[in-house]
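One protein chain is absent from this view; the other protein chains keep their places.
Chain nomenclature is as follows: A and B, assigned in order of appearance, with residue numbering initiated at 1 for each chain independently.
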Amino acid sequence: MLKLLWLMPAIPFLSSLMLIIFGPRLAKRSVAVLGVSSIVLSALVSAVVTATFLSFPPPGNAFTQTLWTWMDVAGFRLHIGFYLDAISVLMTLVVTFVASLIHWYSAEFMSEDEGYSRFFAYMNLFVASMLTLLLADNLVLLYLGWEGVGLCSYLLIGFWYLVPANGAAGRKAFIVTRTGDTAMIVGLALLATQLGTLNIQELMLKASAQWPVGSPYALAAALLLLGGAVGKSAQLSLQTWLPDAMAGPTPVSALLHAATMVTAGVYLIARTHALFALAPLARHAVATVGIATLILAGFSAITQWDLKKVLAYSTISQIGYMFVALGVGAWSAAIFHFMTHAFFKALLFLGAGVVIDAMDDEHNIFKMGGLRKELPVAFWTFLIGGCSLAGLPLVTAGFYSKGLIIRAARASQDGSPALWLLAILGVLLTALYTFRMIFVVFFGRAKIPVGKRPGYRMTIPLVVLAALSVVGGFVNTPAALGDIHVFTDFLNRALPNWIERPAGSITEMGSEGLVTLAFLTGLGIAYLVYIRNPRYADALAEFSISKALHQFWFADWGMDWLYDRIFVRPILWFAHFDRADFIDSVYGGVARLSELTYFALRSTENGKVRWYAAGIAFGAVALVSMVLFL
Amino acid sequence: MNSVFYLSAAVAIVSTVLMITRLNAVHALLYLILSLLSIAVIFFISGAPFAAGLELIIYAGAIMVLFIFVVMLLNLGDRATAQERSWLKPSMWVGPATLASILAVEVAYFLLHEPAQSLAPGEIAPKAVGVALFGPYVIGVELASMLLTAALVGAYHLGSRHVEKSEPRNLRQPANSEAHHVDFAKPGIASSDDFVRVGNDRPAGAP
Partner (left out) sequence: MILFALGTIGLLVRRDLIFILMSIEVMLNAAGLAFVAAGARWGQPDGQVMFIFILATAAAEVSIGLALVLRLHRQYKSLDVDAASEMRG
């Protein structure tokens, strides 16, 4: 049964190929059937594989399936091979399941777009690449999947390519993640040259054997891989592309930029945890990046007026949580949060899609209102998703996964009280922006009448994901609340647990209590400002400092402005400056030459009889001389 | 014998040169006739009396007369002479002269490398020509006759004015006929059936 593993990425890849070739000729219904069923089939394969893995675990808790040898150069071998262990089982299950729900949703959501088959072709290609990434047994195949998802991200962000801004957003995403990818490839080169292999398991073994803790090679490699992860997961310093990526269709935002692609960085670091274990500095870097991103994105989120941009910053912030978990060594906590985040963030995005569609493509939340009565299914599912995101105590999945991370931030040897407190501040911010969003959109007076109501294909995925957002957390609860650790036990087959520091002053329950307090504070502020008395917000906005802060946070802490000044403008200036160098003159010269030839030839066709007669005479002279003298 | 040949050749060349440099069409035609006459003499000397006779009768007789008829018919007048003067600048002669002289030099070179023959080996009687014509070359005769018929029909059709008869006659009211060619709508050339007068009063727009 485990041998079916290769079908998981192969089926979407095949269907994507067929959609690219035959798509324009197929009827819409066939396209939808093909596009959705391929992912559903892949999810089925994943379910079967997972069931087999759980009931009959393979030896060593890992299964390798090698398809063929990619290259064998000077003793350096690379295979196209798939490696299945606890991490990849879980992640592929989540990815395929969420992806199939999103595909089904988009069968209805995108039904009025003329690029229907193109959409499904790209989406299927994306799922195939993501699965390749997750299942790769060596870093080069992983990089192949990495680039594949980057490509599909570019294609899908700029899906409505007739609007120039969408193309620009796609290019921005591609270029920024490219920067990270460059760091990653340098890291791969370093690992390959130093350790002679890029097969992940071999790599981890060799690294642990050859390099001591604190080795500069390990540090360099880990930091470079971190660079790649930062780019793909839109963490600090390379996060500027994700808010602009919201220019793509909503299902794209749901699938790529919430649930799957952006977590590829998390996966990379989790996979190469042995390297990070050898470089404490790198771990600290990961945690620092994570916590900084968390806070920064949280502040940015509370100022956004575009519904999808709030969710984009929220994604950045939540992945910051995952990075924090990775940084303190709580590998399984990071994967746990990935799973719950996939559920509720996809749910939120799909719900946002329903809302935006109903509001006739209006994205500004302050132009919406009162949708509680009009779109009940959307409201309740969105509410559940939002509560899960903010971490409503006890009943939502987000509470448990976030709680685990926050506990690890304090309890792990690599953690610190500062990290812990900042993470709790993050909870406050999350609650604030989440409930701000919910109150403004769904409560209050209705401003725009509802246009389109969603059909069953859009509401059923919402309901399913809402259910998962509630119960998904029950696989791992803290000791005082049931002490279930099915999840972490499962993952601990592949990942080590974090190292506990000696018990501190605050107990587990105390930590959870503080988290709950932060949650309630954020909720309360949002309620006060947006439901009870909007004049508080206006009064607050009167201060020039708050105006300045608002502007600053809105513009993503000035990052876009900074990059524009530092990178974009100099390069553009240089390109303009260099636009006529001698290489250009070669090409220009060719054009000029053909132009001159054209003019010369054109004058021979002037309609004048005597010209033509002269031509004949000239030709006769030439012929005769050729005969005579040659 | 040879001196006669060279003399006639010189006359032919000189008269051709004069012909192509004349401004007046009729003068040029007269020089052309002179050139043809000298060529006929050369033919006679070379022992081809039939060809000489034909040249005189048909070429200098019929064809040149046709030319002269048309030139008289067109009645170009002094304006044409002045125009020709303006067209015939010396600079115009350089290019064609160069080309043609190269051609002449080449052929001359080619010819001069052949061993020289003396002229007039013997006469070829018209009877021999006739026998050859209706013997092996009879197809050529038939084709030539067809060609002449075609030329006849073509010349008649091109020269006739029945194309203009399809134009509406009331040219004073241009609104009646939108498909009118603008040239014919001008009152000055209204009676375009009389093209003889056309050459005299040139409308402003014509070159």
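Here is the rule we use: a contact is a pair of C-beta atoms (placed from the backbone, for glycine too) under 8 Å apart; a residue touches a chain by one contact, two chains touch by 3 or more.
Owing to the predicted nature of the structure, the values given are computational and were not obtained by experimental measurement.
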item: Chains in view touching the one left out; value: A, B
item: Interface with the unshown chain - residue positions in chain A; value: 605-610, 613-614, 617
item: Missing-partner contacts on chain B, residue numbers; value: 12-13, 16-17, 19-20, 25, 28-29, 32, 35-36, 39, 42-43, 46-48, 50-51, 54-55, 58-59, 62-63, 66-67, 70-71, 73-74, 76, 80, 83-84, 87-88, 92-93, 95-97, 99-101, 103-104, 107-108, 111, 117, 119-122, 124, 128-129, 131-133, 137, 140, 144, 147-148, 150-152, 154-156, 158-159, 183, 192, 195, 198-199, 202-203, 206-207
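Rule of thumb we're sticking to: only the chains that are shown with their structure count from here on.
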item: Centre-to-centre distance between chain B and chain A (centres being mean Cα positions), rounded to whole Å; value: 87
item: Touching residues (chain side chain A, partner chain B) in the complex; value: 614, 617-618, 620-621, 624-625, 628
item: Residues of chain B defined as touching chain A within the complex; value: 95-96, 99-100, 102-103, 106-107, 109-110
